[in-house]
Structure formats: C-alpha cells, structure tokens
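Note that one protein chain is taken out, while the other chains of the complex remain in position.
Chain IDs A and B follow the sequence of writing; residue 1 opens each chain.
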Amino acid sequence: MRLLKSLDESTLEHIGRELHSFATGLYSICRSITGAGNRQTLSAIRERIPLQVFEIPTGTPVFDWTVPKEWNIRDAYIKGENGMRVVDFQKSNLHVMSYSTPVQATMRLADLKPHLFTLPEHPDWIPYRTSYYRDEWGLCLSHRQMQVLEDGDYEVCIDSTLEDGSLTYGECYLPGRSSEEVFFSCHICHPSLANDNLSGLSVATFLAQLLSARNLQYSYRFLFIPGTIGAITWLAQNRDTAARIRHGVVLTCVGDSGGFHYKKSRRGDAVIDRAVAHALRHCGEPSEILEFSPYGYDERQYCSPGFNLPVGCLMRSVWGTFPEYHTSADNLDFIRPEQLAGSLRLCAEIVDVLENDRHYCSRNPYCEPQLGRRNLYRSTGGDAIGVEISARLWVLNLSDGEHSLLDIAERSGMSFSAICDAAELLSENGLLSAIPAAER
Amino acid sequence: MRLLKSLDESTLEHIGRELHSFATGLYSICRSITGAGNRQTLSAIRERIPLQVFEIPTGTPVFDWTVPKEWNIRDAYIKGENGMRVVDFQKSNLHVMSYSTPVQATMRLADLKPHLFTLPEHPDWIPYRTSYYRDEWGLCLSHRQMQVLEDGDYEVCIDSTLEDGSLTYGECYLPGRSSEEVFFSCHICHPSLANDNLSGLSVATFLAQLLSARNLQYSYRFLFIPGTIGAITWLAQNRDTAARIRHGVVLTCVGDSGGFHYKKSRRGDAVIDRAVAHALRHCGEPSEILEFSPYGYDERQYCSPGFNLPVGCLMRSVWGTFPEYHTSADNLDFIRPEQLAGSLRLCAEIVDVLENDRHYCSRNPYCEPQLGRRNLYRSTGGDAIGVEISARLWVLNLSDGEHSLLDIAERSGMSFSAICDAAELLSENGLLSAIPAAER
Partner (left out) sequence: MRLLKSLDESTLEHIGRELHSFATGLYSICRSITGAGNRQTLSAIRERIPLQVFEIPTGTPVFDWTVPKEWNIRDAYIKGENGMRVVDFQKSNLHVMSYSTPVQATMRLADLKPHLFTLPEHPDWIPYRTSYYRDEWGLCLSHRQMQVLEDGDYEVCIDSTLEDGSLTYGECYLPGRSSEEVFFSCHICHPSLANDNLSGLSVATFLAQLLSARNLQYSYRFLFIPGTIGAITWLAQNRDTAARIRHGVVLTCVGDSGGFHYKKSRRGDAVIDRAVAHALRHCGEPSEILEFSPYGYDERQYCSPGFNLPVGCLMRSVWGTFPEYHTSADNLDFIRPEQLAGSLRLCAEIVDVLENDRHYCSRNPYCEPQLGRRNLYRSTGGDAIGVEISARLWVLNLSDGEHSLLDIAERSGMSFSAICDAAELLSENGLLSAIPAAER
C-alpha cells in the first residue's frame, strides 16, 4: 500500500478545494466541549467516513475529572437603550464566551464591562474565550465595538443551558492486518475558528477517506473529540485500546500558509517521531522539529506519564505564535486549499513510511550480489551510477535484519520512497527476504 | 532548605564588602605549604566557622609522597654596598621564593643573578615562584628593581628555617541528615595573592557560615589545605571519608571581574557537573564549561584514577590565562566585593540544587490532574499560561519516578528554582509523592 502514489498534482489540487469547501460547511456551527454543535459536526464527518459516535453521560468520572454538564446555546446579545443589538451571537458565535452560564439582565456599562473581552492590539478582531470549569458568563467583541459603547443601561442576554446530558465524540476505526494501531486525533470543540479546529478535523476526515478502501498493515483509529476533557474521557474509557497504539499524531493548525512544525512525543525517539521528521525532510516545504513540552493540544494527555504514548503533534504555524490564533481572524481566508492539500499529502507520506517500514535480510550477505546479470546495474563500467542503483546498494548493504527501511533511508539520506522502491525490486528479484515482524 | 531565598540584593551587597574585608585581613600573611602563616590563616577562619585544625608530622608517608619539613621565614633581603635594602621581604612576602633554604652571604651580582626571578614583560610586577621539593633558594623582584642593580657586592639574606614540624590544614564539617557529603576544597598556601588563594578561601568560609545553622540534607565538608601536598595528605588520611563524597567543588580565583568557568570532574557527567552547569546557565553572568584536564588545582588529586571523585573546579578567570596570575598584581584591587558576592551566590544556587534535587511520582499519572479546581491553573481559557503553570505541567509530566527535579529543569529549560517551587506546591496539594532516596 503506497498512498502517495495515488496523489498526483491534479488530484491534490482537487482535494484541496474539497477540503476547504468541507471546512466552510462546518464554519458557522457553534461547537464547544459538549452540545448540539458537536453532534452536528460529527454528522457531517459521518457523511464521508464510517464514524461511531459516543455519548458519555454528564457526571461520569474520568480519572481526576468528571464529564461536565452539556452546554447548549440558542442566542446571545447586548442591546442598547434603543433596542438595537450592539453585540449579536447570530453574527458570530465567538461573541459568547464558551460555556457561559445563562444571563438575562439589564445593567449599567460599568457593571457589564468585567464580563466583556476585547483585543485592543487588534481592534477589529473578536477574541475567543472559554470558561469551562467555573460558573461564569462573558461576551467577546471587537475593541472598536467596545469603544463606541456609551454609558447607560444595556440589556444582556445569554440564552444558554447547562444541564445533565453527555459529552459527544466520534471514532473512525479502519481495521488492518494487525491489531496494532496508528492513531490520529483532532479536536472539534472550537466554534468559528478555521485553522485551530476545522483544518485538523478536515484533513483527518479526508485521510481516513483515502485509507478506507485500502489493504492496510496497521489498524487506524481517527478520533474527533473535544480538547482536553475529550481526550481524558476517551483514554479513561479505552485503556486497552490505548495500549495498542504504536504511532500517533495530533493534527491541528494544518491549513495556514506557514511551514510545518512537528512537536515530538514525550519519548522523543519514537518511530513516529523519526517517520514524521523523515517525511518533513523530503516534503519540499520548510519545516521544523520541536521538542516535546507538556503544554499544547491533546498530546498532553496521550503523553502523560502513565500513558506515555508515542504521539506527537503536527502543525503548520504553531498555536499561540500567530496573531490570528484564538480570534475571529482565524477564519476561512486564513486557511488555504493548497495548504490543506499539502498537509494531507504529508500525512500520506507518514502513513506510507509506517505501513511499509520493515526489516529485510539480504539473501547474499557475503559481498554484493551480481546486479549486472539481473539487469539491475548500469551497462557500461567507468560511468557514474544514479539514484536508483544507489538505493539498491544501500538496501543490500544494510539489510542485515537489524536495519529497517526507515533506518536505511535515514542513514543514506535518500527518501523512504526511493528506498522502498529498491527493496520491492530486490525482493522481486529474490535478493531480499522480508523478516516477519513476529520474528524480530 | 533554600539558601538562595535568604540572599537578596542588599544582603549580597553587604556580604560582598565583608568578604573583601576578610580577604584584606589575610593578605599580608606569608603562607606556604607548611608553617606559621598557615596556622594564622586558619585561626582567622575559625573565628567565623567551626574548624578543626590538623597537624600532620614531617616525614609522614602520604601515598607516593612524604610530608615535607616545615618552612618558616622571618626576614629576607638583598642589601647593596651602601647597606640599603634593594629587595625587602618586609615590603612584600612575594620577594622570597617559597621554601627557599636559608642564605646569609655576600656575593657579586653575577653570582646572585641565577637566584633572581623577574617578569620582563611586566616590569613593575613581582613574580611568585616556589621550590618545594628541591633545596634551592631564590628572590623575586620587579624587573625595574633588577635593572637598576649595578655591578658590585651584595649581601643576601634569607632568614628561613626548614625543620621537622608539621603540615597544617583545617576542616569544617557540618552534619546533615545523610552521612553522604558535599565537599568544598580551597588552598591556603599562597602568600600575598588575592584571587588565587584568598578569594576561594573567603567564599568557602562564608558559604560554610551561611550553611552552619541550617537543617541540611547532606553533610558538608569544607577543606582549607595547602595545594597538592595538602590534598594528597588529606586523601591519604581520610580514604573512608573520601568515599562518602557525592558532590564536590574546588573553589579558586572567584574574585576577579571575569565570567565564570567551571571545569568538569573527570567523570564529566556527574550530578555536580550538571548542577553547576545548570546554575551557571541561569545565574545571569557569562560563563563557560570546560572539559576536565589533569592539570590545575586539587581536582588533580581528587580526580586521580584511584579516587575518581565527582569534584570539579569553579573559577571566574582561569588560572594562567590572566597576566596578573602568580604575580604581585593579583592583589586586593584585583578582586572585587561584588564579584566575591556573586561567587557566593552561585555556590548557594549549586547547594540549593544539590539539597533539593529528588525524584517524585505523580499521584495522577493518567492524564493531567484537574489543576483548575485546585486553583493551580489560569482562570479564563483561551489565554496564554505563565511560567508558574508551565513549571507545574513539566513537573507533573515528568514525575514518573525516573526524572529528578534537575532532570526536569534541564529538559524544560526552566530554572531549578521554578521547578522546585512547582514541585513543593504540587506536593502540598497532594499531587506528588516524593520517592525516598533509599527506594531508588
């Protein structure tokens, strides 16, 4: 199974447009860590891939946490004395602080202000704020909106409910020949934010779609969950499954125009860390590898010391480092079809490495086998050899049962793809034997 | 016990002045590897800290060496034909080569010259020379003094004695909860040299004073010894004690205006090497780490292959690299109150790391514990976290019983102090358990 071979330029261009259009369809849904918006988002994903949706009841203990009440919201606004809405949830769901308790009151501006959030340094943008675990309400607005508010009485309404219900998440499981799993996780808890949320879940959805009809070595699990509490809930409910995860990636912020960043797993030298680093080195885009740190997305939970799973985090621009992060400027213009497609392509490269990495033994370990009589060498001596023959020599030299194809790609500096092609050709010619994973 | 917390700016300023004044009081004493000057120096130290003084008799075999005769000197000079002293020990004890045999003679300048030492490249400075292990006499003078000597007869006198006596050293031992030791060693064998001798013994004295009333984890041993033969003698007499040394530092040249240099122990990766490197990285002064080499101060002996103790050497400017080294220009102006205080502060940081470094286990290893409901997290979601919360996340993530606080400080890039604060707070909140050293 070589995923990348099915993704030529024009296919990728087409997929890029589809990815952006998929994200566009989800943009206006008001997602949070629980609630109807998440169910609606998962329904849209289920139109593309097989998805099992789970509902975990409010109050369920999950490690040190408890599944919270379900939050739903219908409307929110601030009305001036003239009855006009000066802040209106119907225009942007970012206007309400996520998980706000319900409010219906009239109050003076001075009393209202402690509940208002703005970004003075970006006066046209609405900030994104949350208050999941303390009873609080708030409204977010642009600094310009705030500046024109005159003293007086304002009617403030947040028509939300916080009730017993459930936390909702979705899982797409694609069985492979082995029960060992490759794991992709993305969060679905942000409202109208495009890079931080929609880009990751869109690429994950399309990657699952690409993989769904394939003959897979590993089993694949795609998780669509609310951040933090979703990962904690899933881990608490799936400890046996978590133990089968061999390689994992958290996908987020993969739609903006920045180069790639990969934050390594807590282990730092897991195969997934090496596979992603290798794919990045050969992907043709700028990229940077970051050391693990315990702050970020759900790798925080997957890499907590009790689990210590080999799960890293793939991003383009790093959360918190671009000004649009957690603001209304992280919108559909901020993510681009070609960047989404490039991220999907990189994921395909990573999957290709994981699926095809194996150990071979040369069947002629003493001296080189005579490639010439098998038409696997150049014809006239004295001339240079090319990349293909070089890859064959590397594979033959390092196929001692100790080096995987990824090891060989790393040591030779050649792409995994070239090394893998060489190994397949040499195998067909009877020069290599694959070593079954069980015998290693 | 957190020593550094007791050393604020103004305290350090005060201590710096005291350190310089202490060194000033010792400057004119004529120290050597044995003799009355050393006893006098130890008496001054004993006024500040509990000090046991040992006398090891001449002739005592100490490994491949023998404790030498005791050298004492009362006067030395060269007199011209007019009876005037042209070189006078009473003006500077550097004028006599240390361990010179007694001389009383009149001789022509040509015969005298082989016994005279000057520094032509620094014509105003007197060099410092010694001749411990061969019967020899000599006088050191400035090159200008030499240049004005006219041909003629000179009376030369060195009123010294070399007799059976003893080698003198002092030990300050501060017992802690464990019999394992932290060890500081400094030499007390140089006459009027400030950076190379007085700076180290002054900082060691004041550090012992700071520690003396504390509740200590480790036991501390401060050694005030003549260089080379003193260290050899101590090691020969204290092999069992040496075996208890867990961390050690030779202190020397810590008063000049240069940045810090730390020469690693022979092991190169001992905890002391990592602790000092960490303290230097966060001390706010320029610093450099040097690899071990078998030439230098008494780390030569502590790191000899039979002992191989984890003992490095802390300096500001490195001996031999500054022109004032081993000359009369290494005087009380060459060392400064604020530099002496900064060196003491660094030692306090090192002690803090050693005293507080331990292993913890998170009591919630599966996923993060919910810091928010314990008021250990920020209040509004969506915003950045600060250093304190970041330190808590690092400590929780790496407290798997395998990582010490120093490991966590190194991996996180944060100061040991911030990591230690976080660990204490998390412990108080029941989120961490300290692992007793015995169970590791």
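By our rule, a residue touches a chain if its C-beta (ideal position, glycine included) is under 8 Å from a C-beta of that chain, and two chains touch if they have at least 3 such contacts.
All of these numbers come straight from a predicted model, not from anything done at the bench.
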Of B:R129, B:R244 or B:R378, the one touching the omitted chain in the full complex: B:R129
From A:M84, A:A105 or A:I385, residue that would touch the chain that is not displayed: A:I385
Candidates A:N331, A:S399 or A:S417 - the one touching the absent chain: A:S399
Residues belonging to chain B that touch the chain removed from view: 62-65, 97-98, 117, 127-134, 138, 228, 231-232, 235-236, 266, 293-295, 300-301, 303-308, 320, 326
Touching residues on chain A - with respect to the absent chain: 362, 364-370, 372-373, 379-385, 390, 393-394, 396-400, 412
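Everything below uses one rule, namely that only the chains that are shown with their structure count from here on.
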Chain A-chain B separation of Cα centroids, rounded to whole Å: 54
